[in-house]
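A single protein chain has been omitted; all remaining protein chains appear in their positions.
Chain naming follows the written order as A and B, and within any one chain the residues start at number 1.
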Amino acid sequence: METGSYSVAFPRHWWYPVARSSELGRRPVAVTLMDTPLAVFRGAGGVPAVLVDRCAHRNYPLSAGRVAGEGVLECGYHGWTYDGGGHCVRVPGLPDGCAQPADTRHVPSHAALEQDGIVWAWGEPDAEPTRRPFALPVVGGPGAGEVILRGDLECTLHASLENELDVPHTAFLHRGIFRGGTPHSITAVRRPVDDGVEVQYLGEPVGMGPIRLREGAGRTFDHWDRFVLPSIAQIEYAVEGWFRIVNTIVHLPLSPFRTRAWFVVRFQSRLPAALVRPVVLQRGKRILRQDARALARQAERIRSFGGERYASTELDLFGNAIWHLLRHAERAERADGSDGAAAATVSERTVVFEA
Amino acid sequence: METGSYSVAFPRHWWYPVARSSELGRRPVAVTLMDTPLAVFRGAGGVPAVLVDRCAHRNYPLSAGRVAGEGVLECGYHGWTYDGGGHCVRVPGLPDGCAQPADTRHVPSHAALEQDGIVWAWGEPDAEPTRRPFALPVVGGPGAGEVILRGDLECTLHASLENELDVPHTAFLHRGIFRGGTPHSITAVRRPVDDGVEVQYLGEPVGMGPIRLREGAGRTFDHWDRFVLPSIAQIEYAVEGWFRIVNTIVHLPLSPFRTRAWFVVRFQSRLPAALVRPVVLQRGKRILRQDARALARQAERIRSFGGERYASTELDLFGNAIWHLLRHAERAERADGSDGAAAATVSERTVVFEA
Partner (left out) sequence: METGSYSVAFPRHWWYPVARSSELGRRPVAVTLMDTPLAVFRGAGGVPAVLVDRCAHRNYPLSAGRVAGEGVLECGYHGWTYDGGGHCVRVPGLPDGCAQPADTRHVPSHAALEQDGIVWAWGEPDAEPTRRPFALPVVGGPGAGEVILRGDLECTLHASLENELDVPHTAFLHRGIFRGGTPHSITAVRRPVDDGVEVQYLGEPVGMGPIRLREGAGRTFDHWDRFVLPSIAQIEYAVEGWFRIVNTIVHLPLSPFRTRAWFVVRFQSRLPAALVRPVVLQRGKRILRQDARALARQAERIRSFGGERYASTELDLFGNAIWHLLRHAERAERADGSDGAAAATVSERTVVFEA
């Protein structure tokens, strides 16, 4: 049995999505961030709060408790109660409640905020954020709509990102949904962007991508794929004056080998959103099922060999670039404590391929 | 991921419950004692016997075999047969049966005896017991009765003992069954007892504990909780001349993180036992379900962090005391081979709390 390495990196000085805003109610939401259990709830004033999900008293999961009226989280075992900063504000039975400060009764917290309907948590506990979360694109105008899907993928963050941003696999794994027909020569141009990398596809005929329309004959897509640190993938298809669809996939690395993805699909076209939405939903679910199964199979195989051993060609535009950025961001943090990601860039490259 | 330690100790020079007497029939009973598989059966004269559950021949579990007529245990694979002391008395096919002594055909045995309807095994194999098992209390008189429940708890022996003897959790985990109403000031007095520790509660009004009766207004319970080495918890409630209920919980540590508990509830009151029994049974099952779920959650969380990290207050009267006694008993055995537990005592302490 050979052993190797896994493409697992965890840069901590970044924001990660931990829940949708709509999930937060009387019950806290339990997630993990790279195996650290977290309890997400609304603290004072309804502001989201993220605590390490372990009561300081007897290590019971706080997420099995309840949000008390005043925006505090009460443990379900002995009732120890915490504010959004992780400070214990009550120990039931103690004559003084919990008056004196006690460091041992403190639970680590992660900075948290709400943006674009998503609750984001800072990757490092008990630390001040140094940037803003990734902003989702606005796709407006008549016919604009949104579909959101969630998938838990049994694979590394890196494998899911590469899968989502990979064009060549669509003709095989999604045979019958994507591509097919006469092959065309397509030019791909890869460029660095802020905290990430982008690939623009030129010459891709309308009809071979995810949207097929009879009227498309002879026209080509505007098509960009993007990766942005630490865990954002984005796929944008448009035909000027006709439609635009942007699928932004925000990832939470639940553990080194388990990744939660929210697919936020925003679109605008000349058709009513109510007509487009069910089509996007149905296609999206089918593609997600196929990808989830393939990623689980790939991960299982990699683990059975004790690590990855990849061979790449010039068609693999994202895999190494994503890894380079993730790894650089992680190393820069460790080296000098700074965020340091700005220094890493991906080289430009132009590739012509058949699809 | 931090790592820490677990409150796991296994003093071996003590008796552990391994089965109820009524379970022993034609088929041996299979259990584990701290991960060592044991086969329990009735040997010669019906006397209980406990063998390490692995045939000396091809390591087949003896508990998958059968008790032959004469109080010997026959392996189900090749028929090797053992007496209650673990000596092989027959190898089918061998011309001389199993005449010559052969150390390699011996299976280790644990001293065993029956007391109070329970089969107890000595914690050390092939060793002579140096004491008696814990004796269950006699609760007699008109209206006396008994209910026995069994639960397999996914947690350490220590966590289940602390849970059972902890008063403050009842208002939260068992909300609606125990406590509630106007808080009272209660005084708890902790004292050492032989091989254990006891807490007496003073000023606990009748009606806030597990038994609520209208006539109780103004009276207080006699209430003691006890831990006795190595694995006994006991909860005793009484009102003089009215009723008495003693819940003795005897534990078998199946593995470091799995604990079997028999709840032997003996009671006596002015009501017929046939009326009280179903109430105790129904309440007991519900409380056990809630505790079992909480203990599993706590254990899962502790393991996900690689160990315990507890904070305590003066309300945690039993946790550290139990750990101190268990750990001391284990260490004394290792140090000098003696039982040595008598030397460990828990300090006296008086605490006033609100409940």
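Side notes on the structure shown:
We take it that contacts are C-beta pairs under 8 Å (C-beta built on N, C-alpha and C of every residue); 3 or more make two chains touch, one makes a residue touch a chain.
What you see is a predicted model; the values in this text were computed from it and never measured.
Annotation: of A:V67, A:I302 or A:V346, A:I302 touches the absent chain (contact as defined above). Touching the missing chain, out of B:D35, B:E70 or B:E348, is residue B:D35. Residue B:P92 is the one among B:G4, B:P92 or B:G117 that touches the chain not shown.
Residues 35-37, 53-54, 56-61, 64, 74-79, 91-95, 102, 104-105 of chain B touch the missing chain (whole complex, contact as defined above).
Think of the hidden chain as still there; on chain A it touches residues 1, 162, 166, 168-169, 171-173, 294, 297-298, 300-302, 304-305, 308-315, 319, 352-355.
Operating definition for what follows: only the chains that are shown with their structure count from here on.
Between the CA-based centres of chain A and chain B the separation comes to 47 Å, rounded to the whole angstrom.
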